[in-house]
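Comments concern the structure below.
Note that one protein chain is taken out, while the other chains of the complex remain in position.
Up next is chain A:
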Amino acid sequence: MATLQLKSIVKEFGETSVIKGVDLDVNDREFVVFVGPSGCGKSTLLRIIAGLESASSGDILIDDKRINDIGPAERGLAMVFQSYALYPHMTVEDNMGFSLRLAGISKAERRDKVLAAAQILQLEELLDRKPKALSGGQRQRVAIGRAIVRNPSIFLFDEPLSNLDAALRVQMRIELARLHDELDATMIYVTHDQIEAMTMADKIVVLQKGEVEQVGSPMELYHHPRNRFVAGFIGSPTMNFMDVSYLRHNADGVTVTLPGGDVCQVPVDGTNLDTGAALELGIRPEHLNLDENGPLNGKIQVMERLGGATSLYIDMDRCLVTVIADGDIDQKVGDTVRFGFEPSRAHLFDAQQQALPSLRRHPLTAVTRQSNHAAVDPNGK
């Protein structure tokens, strides 16, 4: 039960400012993911919320109460660290019960609470072990258990899955999502992995160089990136960009000339464009398809057959384009192929790298992981 508000948070280390005025609202029970390349300030922002760093200026509010000057423990938050940060000299049970011990809670009550958390995470068998006798995934669960025991108003996760191998990461991702539903808690999660962000978030906050680039639901960010950075960061493989030249615009969109010379009308708002403006067209690899009559062409440079799909890296003279094609295509490296796309799937970016606003909203932009959940189980939880 908690909301969080950040108001013009700034963090400076000496001369360098790593957070340049961040405003953010986190709603109750929301799963918010901070995502961005390394050095974008996402971890610092999380540490400021946790109270491990102080903000140079700006306010942090939890349930509308300013908490800037309150110590980390009194904020009622719990944090799961990237390195897990388990206490190596304590057993799993002592690790999980440490906060309760410091709070002066009796041994019996402590045990009850630890057991309850251990049950949620299937850790009962491991309570007597020391961290070094645990696998990476188990350590991760203990770290989460330690957070659960504190019954925090907000959970903070600092890249919690980045030390796990790929298979375990997928499993923990699912487990975290399940935990979020089960605990009904507000969670803030930091990652550099956009897949984690897309799969777990109700709301994604894309950060770059200490500034918020865009805040929105995963589908919103995917279908309506506000600028070239967000467009390139969200989605995998990353979006293709190609220079196009502006021809004209009307109420149905902006018409541009593609690299091959063909003309294409993209349904975006071009009202503010000047004639001759430099534009960049962005199109996701999964939205490009091989098509004998397609407007684009190039030579296949590399092919990656994944079975279900094939990634084609196509050399188009001035740029390399990725295309996700069918798994069973019979083209070979060196072949020249033609391909095209649905204009409504394309994005246009102006010289300032800002996206031209789409004329049609994608119908799924309001969908979040939580609403997915509701769709499966109409009676709610």
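Heads up, the rule we're going with is that a contact is a pair of C-beta atoms (placed from the backbone, for glycine too) under 8 Å apart; a residue touches a chain by one contact, two chains touch by 3 or more; residues count from 1.
Following the convention adopted for this analysis, contacts and distances are computed from a predicted model.
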item	value
Chain not present in the shown complex, as UniProt names it (candidates "Yip1 domain-containing protein", "C-type cytochrome biogenesis protein CcmF", "Carbohydrate ABC transporter permease" or "Quinol oxidase subunit 1")	"Carbohydrate ABC transporter permease"
Contact with the hidden chain (one of A:83, A:271 or A:354)	A:83
Absent chain, residues of chain A that touch it	50, 52, 71-74, 77-79, 81-83, 85-89, 98-99, 102-103, 146, 150
